[in-house]
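One structure is given below, encoded as structure tokens.
Of the protein chains in this complex, all but one are displayed in their positions.
On to chain A.
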């Protein structure tokens, strides 16, 4: 990247004003975008009485974690008052295996579609792509029926199956597009060296894949974690994933609206996705822009 500030030449007044303007703009927009998070955090740390009296932008006068404790373990969702925690753990239990299975299957698909091309591979890929474009609503009824027939309605397994199936077209697309840029000669060399389909995948392809694995995992994890429609449609009661539970928690009104609990619950529900981005974010950009793998 060219560092324009390090280029030779005199600084004029105009340039300095330009700099100041740029940083001022950046500061304004950064504040603007961070404001909601700030409000959520500060409100979640206030006692309810303060929320009713004070301005929502001001810093909390008194910091209390009561709202967090309540949101995690005591808030009422529907008729049960166990907080978000059971739904949180349930969602993790559904999402983690679904992410792993759909990513692994997408990897194998992408690898087969690019490196072991068979007759009709393009057609198969086209049909899989089609899966990316099928609207969620269109598969609700057939899927409900399928889950009923399989006897796994309103179970973590059933929800995981839906997530996995719906994820495969996307993961396949990601891996396929990444593997297209890996030279075919590598596969030929491995074949002559005596490696078969899975040995080549494991020893040659997987070690080249971390960037796209990260992209896929982030994509799948956030998509599944934040899903509302499938969760609302295919589960109920204690089987609801965290986002559906959050919605119900916020909508369960018994007397006074507890904004601090609502905000704390929202942040709790968002933590895992934020965590995934923070841990793997730098690979995310790298993976999205990664081009050829030099042989």
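In this section, a contact is a pair of C-beta atoms (placed from the backbone, for glycine too) under 8 Å apart; a residue touches a chain by one contact, two chains touch by 3 or more; residues count from 1.
Throughout what follows, contacts and distances are computed from a predicted model.
Colleague: Please identify the absent chain by the protein name in its UniProt record; candidates are "Multiple sugar transport system ATP-binding protein", "Pyruvate dehydrogenase", "CbtB-domain containing protein" or "Imidazole glycerol phosphate synthase subunit HisH".
Modeller: The correct option from "Multiple sugar transport system ATP-binding protein", "Pyruvate dehydrogenase", "CbtB-domain containing protein" or "Imidazole glycerol phosphate synthase subunit HisH" is "Multiple sugar transport system ATP-binding protein", the UniProt name of the unshown chain.
Colleague: Kindly state which of the options A:64, A:85, A:154 or A:191 is in contact with the chain not pictured.
Modeller: Residue touching the chain left out of view: A:191.
Colleague: Check each of A:203, A:228 or A:275 against the chain that is not shown and name the one that touches it.
Modeller: Answer from the full complex: A:203 touches the omitted chain.
Colleague: Which chain A residues would touch the chain omitted from the figure, given the whole complex?
Modeller: Output for chain A: 183, 185-186, 188-195, 199, 203-204, 207-208, 293-295.
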